[in-house]
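Up next, chain A:
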Amino acid sequence: TSRESQQTTTSGGPAASAAQQQSAGPGCPRSRTGYPQVDVKGATVGFSQSEKEANPFRTAETQSIKDEAAKKGVDLLYTNAQSDLNKQISDIKSLLDRGAKLLIVAPLNSDGLQPAFDAAKAKQVPVVTIDRKVTSQPCTDYLTFIGSDFVEQGKRAAQQMIKATGGSGKVAILLGASGNNVTVDRTKGFKDGIANSGLQVVAEQTGEFDRSKGQAVMEQLIQSNPDITAVYAENDEMGVGAVTALKAAGKTPGKDVKVVSIDGTRNAVQLIADGSYTAVVESNPRFGPLAFETLEKFAKGDEIPQNIVISDDEYDSSNAQQKLGNAY
Partner candidate 1 sequence: MPTEPVIEVAGVTKTFAGVKALDDVDFTLNRGEIHALVGENGAGKSTLIKVLTGIHSPDGGRIARNGRISTIYQEVNLVPLMSVAANLFLGREPRNRLGLIDRTRRDAEAKELLQGYGITADVSSPLGTLAVGEQQMVALARAVEADADVVIMDEPTSSLEPREVETLLDVVRKLHEQGIAIIYVSHRMDELYRICDTVTVLRDGVSVHSGPLKELPRIELVSLMLGRSVNEIQKHGTTAFGEDHHADTLPVLEALDLTSKPRINNIDVSIRPGEVVGLAGLLGSGRTETAKAIIGALPLDHGTVLVAGKPVPHNVKAATRAGISMLAEDRKTEGIIPNLSVRENIVLAALPKLSRFGITSRSKQDRIVDAFIKRLRIKVSSPEQKVAELSGGNQQKVLLARWLCTEPKILLLDEPTRGIDVGAKAEVQALIDELAKEGLAVLLISSELDELLDGADRLIVLRDGEVAGELEGAQLTREHVLNAIAAEVMDDADGNQNSH
Partner candidate 2 sequence: MTLTATRTATRTRWLQDNGVYVAVVALVLFNVAFTANFLTVGNFRTQLVQAAPVLIVALGMALVIGTEGVDLSVGAVMALAAAIIPLYLGAGPLVAIMMALTVGLAAGAFNGFLVAKVGIQPIVATLALLVGGRGLALVIADGRLVQLHDPAFLALGTDDVLGIPISVVIAGLLALTVAALTNRTTFGRQLVAVGGNRKAATLAGLPVNRVLIGVYTICGVLAAISGVLATSRLAASDPADMGLLMELSAITAVVVGGTPLTGGKVRVLGTVMGVVLMQLVRATLIKHNLPDSIAQMIQAAIIVAAVYVARERR
């Protein structure tokens, strides 16, 4: 793929994130859906968030939608499913009930939202899903997916890791929560990425995307495998936890043990700048501009691609300091 060429954002803050449309499959014009034209400006738009805004990614994501909604002058209805899938279905139905003519959904899970999509379809309301791809049919069940390619993120993390370690050494993987498809994709991408290098995975244990769990697991691993030279954490929080654990065990993270993770939170990027972290592959949460732009295009009658990949940045020792303001 042409991932590298997407890295166009270096300045200008969140809103400047660019997108590239992947042209897998045919586009989706409004004519094919038979949906009515709804002007974004002044429209009632529903946003269904999946989890509490208790981590930086969700906070930034919700904020981005809210900011852009304000900018576009739309009437935004907002719900939060509190990590409960059934609640998210109810949420979406209630958004429709409350008069939402356009929907933006951050799915809790790739599967299981079909009843909600059906309800939207019945009311001829287009649904833009963000950050997590669902298994339903684009253009019919939902309009399009805007988000990162998690497998790709894993691969890029692998590249960073190979670059930092010279392609050899022992890696421990801090997995995300079990049963979560983000975990699955980021693991697959990373393992594929290191397949032809000399890197060897010596342990993979779940840290449940949680800093303290990541720290606790790392403390255990560093005792039983003192020769670990690299850590791949599937989110920044676990990575930061691992850094604390490594320091406590007398290691120098970023030097004797390389740490690479995915997300792009301020804490992790700051650690790179401080020299105790190796690299972070961004998972861009600023979906607001792209989401509304897509809805506008849809109203105009443009063809909407099935997948819209948001560009993810990358942070390493070479740019962490100057890009710190861009981290969330």
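Everything below uses one rule, namely that a residue touches a chain if its C-beta (ideal position, glycine included) is under 8 Å from a C-beta of that chain, and two chains touch if they have at least 3 such contacts; residues count from 1.
Selection criteria: all candidates are chains of the complex that A comes from, given by their letters.
These numbers come from a predicted model, not from an experiment.
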Checklist entry - For chain A, which of the options 1 or 2 is its touching partner in this complex? => result 2
Next on the checklist: Give the list of chain A residues in touch with candidate 2 in this complex.
Outcome noted: 52-56, 59, 175, 178, 202-206, 210-213, 215-217, 219-221, 223-226, 237, 240-241, 244, 248-249, 267
